[in-house]
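A short write-up of the structure that comes next.
Here the complex is missing a single protein chain, while all its other protein chains stay put.
On to chain A.
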Amino acid sequence: MRRRDLLKIGGLAALGAAATACGGGSGSGSDVRLQFMYWGSTFEKKAVESMLEQYEQKNPGVSVKPLYTPDEYDVKLNTLVASNRLPDVGYVPLAMSFRLGEQGKLVNLFPYLKEYPQLAGYLPDAYLWSGQDNLHGVATANEIELLWFSRSAVAQAGVTPPAEAGSAWTWDQLVENAYKLTVDQNGRRPDESGFDPKQVKQFGVSSSITYGAAWYGFLRSNGVDFADETGERCLLDTPEAIEVFQNLQDLVYEHRVAPGPGQLAATGNDVPGTNILLKTKRVAMVVDGHWSLLDMNESKVDYGIGVLPKYAEPFTATQVAGASAVFAGSEHEQEAVELFAFHNDPRYVDLFEQGLWMPQEKKYYEDQAAIDSWTKNDLHPPEFRTAVVDYAREHGVPVFGNRVKNMTTIASDVLTPALQEIETGKRPAGEILKAAAPKITSMLQGWQHTQEL
């Protein structure tokens, strides 16, 4: 009896082995193994893994190995490039994607647009070109900068951040309201005597000085850009730009309503996520990307979404995301492109309903049914329509980091250090920017190529 069972099992195993061996050799429907490399929070990891599982279910015979790489993504991807062991599909840091595109390390998706019409209907700013007709990738999702706030904190102070671009705060209104929201350990506000800036319990607002996407909307709203139309002269030393950065510096040192460097760091050097800052009410309002929505919902924060303050016309940075691309040299390019078209298609992927991503296809901002398909659910608050969908469509400007050539070196050698200096508050923004802008100008090589489809 037992022996016969054993034999049976043995026979089955042998059959199985034979079947796999056969399968490996045949053409279509065979074992295709792809690798998908990505970064993100632990919540994003879960969501991406389930997207990949869905893809496997819809495409029998194809298996996708997720390569979750939360830290030092550029370093690790660079190492894979150098050792010629690229994954098939994945995220690519945006600035780096242009270099890899020019080097031919990314598949040109231009010829595939006819085959995958959903890829052809994207917002124009989503496409990434490294030369005429060389579409090396797309921004993974559309992400924009928003003003997140803690509902209970603003209610307590009697403040209501506007959720429509039409009623966006002016900068002065932002400052005024931030005063109401800043409290030290003894319950004093910054405009009350005895306020202790070293013992702040709740900061009114936090808006990063070193992170370009956070201030790019302000810059554009004040009528100036990072560089001129030729992309060869840096405009950060113009009075308009200086005003924006001086205002940001003043939030910390003049008004004392925003945290300075190191003040939000917990155990590591990393500032905790916006969800944690709002949940613990360490900060009442935070300028951060739309992607925070997933973490807000997952950690059950009592949050609200507002639009950014404005100078003249309200603007926010869009396409604040990494790139997605298909890596060249894949054994299964066709399947890899298939996975690429799938990985951010709202019809299959729940990352849009979950709140991590905003779609790249135009119709999801214009067509009511399409808008509802990703926003009509418990994870998207009522103000989402005006504060995010309409705001992105009407007041979005693609963030400069994706558009300026040589940005990686400019950022690490000149821009970030200068912004850090503004952040430390030792010298006024104007002095610092007037020194930095000519250096940046000398490194500028123009805007990246763009073209109509």
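Quick note on the criterion: a contact is a pair of C-beta atoms (placed from the backbone, for glycine too) under 8 Å apart; a residue touches a chain by one contact, two chains touch by 3 or more; residues count from 1.
Keep in mind that, in the parts below, contacts and distances are computed from a predicted model.
*Asks:* Have a look at "TusA-related sulfurtransferase", "Sugar ABC transporter permease", "Chaperone modulatory protein CbpM" or "Ethanolamine ammonia-lyase large subunit" and point out the UniProt protein name belonging to the hidden chain.
*Replies:* In UniProt, the chain excluded from the picture bears the name "Sugar ABC transporter permease".
*Asks:* Among A:78, A:134 or A:246, single out the residue that touches the unshown chain.
*Replies:* Within the whole complex, the residue contacting the unshown chain is A:78.
*Asks:* One chain isn't shown here. Among A:145, A:361 or A:423, which residue touches it?
*Replies:* The missing chain is touched by A:423.
*Asks:* Looking at A:61, A:262 or A:382, which makes contact with the chain not pictured?
*Replies:* Once the missing chain is taken into account, the touching residue is A:262.
*Asks:* Would you write out the residues of chain A that touch the absent chain, in ascending order?
*Replies:* Residues 74-75, 78-79, 81-82, 96, 99-100, 103, 105, 198-200, 260-263, 265, 267-269, 408-409, 412-413, 416-418, 420-421, 423-424, 426 of chain A touch the chain absent from view.
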